[in-house]
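Just one protein chain is left out here, and the rest sit where they should.
The block that comes next holds chain A.
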C-alpha cells in the first residue's frame, strides 16, 4: 500500500508568540511537527507495519521545515517530498493546489493528514486536496480500519460516534485520540538522514506562481487581549451569589 502523509511544521504549542510587522515573529520560536499530523504519521506507520507498503511524507515550506520532515522520517516514514518555493507559501488554496500537483506525480492508495494545524487551525488544506484529486475523504477520524480496498473510519459526532465507509483511494484526516504517536529513537534519527528527500519547486510541478497565488489576504494579525485579573467574591454564600448574579447581568451581560 502506498501511503502519503501531508505534514506541516508549526509553532510549538507551548511557545510564547509575539508579533513583528504584522506577522508572528519566528526568532527564538521552537518549531514542531503539527501534533495532528503526528497522529497521521503514526497511523500510516501502523498500517505499513500491518499491511506493508511505503510511507511518503509531503510538505510545503521554507528550509526550516526540514526538521519536521526529519522527525517523520525518524519515526519511520520511508521518504519525503519537500516543496520549497517562496511562491508556494500562500493560503489554503495555494497549499492544496501545490500538494495536489506533487501527489498527482505519485501513485497512492491512502492519503493521511492532520485534521487541522495548531497554528492557524483552518482545517481546510486536506479536504481541498481530496476535492482536487477527486477522491473521497473522511475527516476528523478517531479510528481507521482497512480491509482490502474497504475503509471504515470512526469519528466523533456530537458526543456519539459516526461510522463512515469508503473505498481506496481515500483521504482521511486525523483527530486527537486516533493513536498514541511513537517517539523516534536515536537510531531512527540516524537512519532518517540517509532516507531520500526530494526538493521540488513550482516549476518542477509545472505550476506558475500566478496560477496558485493566494485568494485570501490577511488584513490584520493581532494577539488576544491580555486576560485581566480575577476577582474573588467575599461575604457569606447568599451575598456572594447575589454579587455573582449582579456581575453576570451587568458587567459580563451573559444573563
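Annotations
Everything that follows uses one rule, which is that a contact is a pair of C-beta atoms (placed from the backbone, for glycine too) under 8 Å apart; a residue touches a chain by one contact, two chains touch by 3 or more; residues count from 1.
The criterion applied here is as follows: contacts and distances are computed from a predicted model.
From the set "Acyl-CoA dehydrogenase", "NADH-quinone oxidoreductase subunit H", "Endonuclease NucS" or "Exodeoxyribonuclease 7 large subunit", the protein name that UniProt assigns to the chain left out of the figure is "Acyl-CoA dehydrogenase".
The hidden chain makes contact, of the residues A:18, A:185, A:208 or A:242, with A:185.
Only one of A:6, A:74 or A:144 touches the chain withheld from this view, namely A:74. By the touch criterion stated above, the residues of chain A touching the omitted chain are 66-67, 70-71, 74, 183-187, 189-190, 192-193.
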